[in-house]
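Here it is: the structure, laid out below.
Of the protein chains in this complex, one is absent; all others appear in place.
Up next is subunit A:
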Amino acid sequence: MDFTAVLAQIKPKLGCVADNLALIEERIEQAKAAKADLVIFPELALTGYFLKDLVPEVARRLDSPEIARLLELSRGISIAVGFVEATDDYRFFNSALYLEDGVIKHLHRKVYLPTYGLFDEQRYLARGERFRAFDTKFGRMGLLICEDMWHLSSSYILAMDGAATLLCLSSSPGRGVEGESLASAASWQKLTATTALFLNCRVLYCNRVGYEDGVNFWGGSEYIAPSGESIIRARLLEEDSVSARLEEGALRRERIFSPMLRDENLFVTLQELRRIERERGL
């Protein structure tokens, strides 16, 4: 099924859930007015990124009023959005929701919490433990949060699980000003394009902008077709919104033209992974 997706490249305020919810609502309304079918927000869109000790304060349960409001809004348009999730046992996850027709279609908890360089997520957040594809009105999809995508197995698992569209919600800090383009942007562009190409999948990448304590988030939200070709890319370092038309025909043609996914041998992969597991004594 053909559909239109909007990548809402916003600038959340650090720790201001109410302000960010208002900003998200505004972008949802704009996407609705533009007759889009799906609107995607960045990682931690509801809270901002360098939260540190703010995590427990900004965390929301799935039955919180903010999530209820987003569910209500999803009656007119499907929504993918990042937030800090609080659970009954007082764990806090860097999570993303896929909302459709007033229902939570999928909850993904970030599995790979980076804790190196400028990152310190695992100090404050609990780790997710699964990658699962899920069905939507627009076909089977997979959700990834930023660092998740830097692990080949994540996208691979989702593709094996039948996802034809990968949504990656990101808060990627910009660094590396030596080359023709920002180094972190260039690496991400290689990564998303290669992932799409390897798995004959579409990739919808939504990154935030703005600054937190001097760290810039570079934006550059992007739609990559299953051929690995970048179809549309949002502005670098500035608030933006881009819209992409995802055509079923393009996916079908790509999968006929380069049937790597069809030929992928899950049996061989599993057999070898089990062997490695045995040999490592895991």
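Keep in mind that, in the parts below, contacts are C-beta pairs under 8 Å (C-beta built on N, C-alpha and C of every residue); 3 or more make two chains touch, one makes a residue touch a chain; residues count from 1.
Going forward, contacts and distances are computed from a predicted model.
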Inset, instruction - Could you tell me which of "NH(3)-dependent NAD(+) synthetase", "Low-complexity protein", "proton-translocating NAD(P)(+) transhydrogenase" or "Phosphate transport system permease protein PstA" is the UniProt name of the chain missing from the displayed complex? - result: "NH(3)-dependent NAD(+) synthetase"
Inset, instruction - Could you tell me which of A:Asp88, A:Glu180 or A:Asp263 touches the chain that is not displayed? - result: A:Glu180
Legend entry - Where the unshown chain meets subunit A, residue by residue: 13-16, 50-54, 174, 177-182, 210-214, 216, 236-237
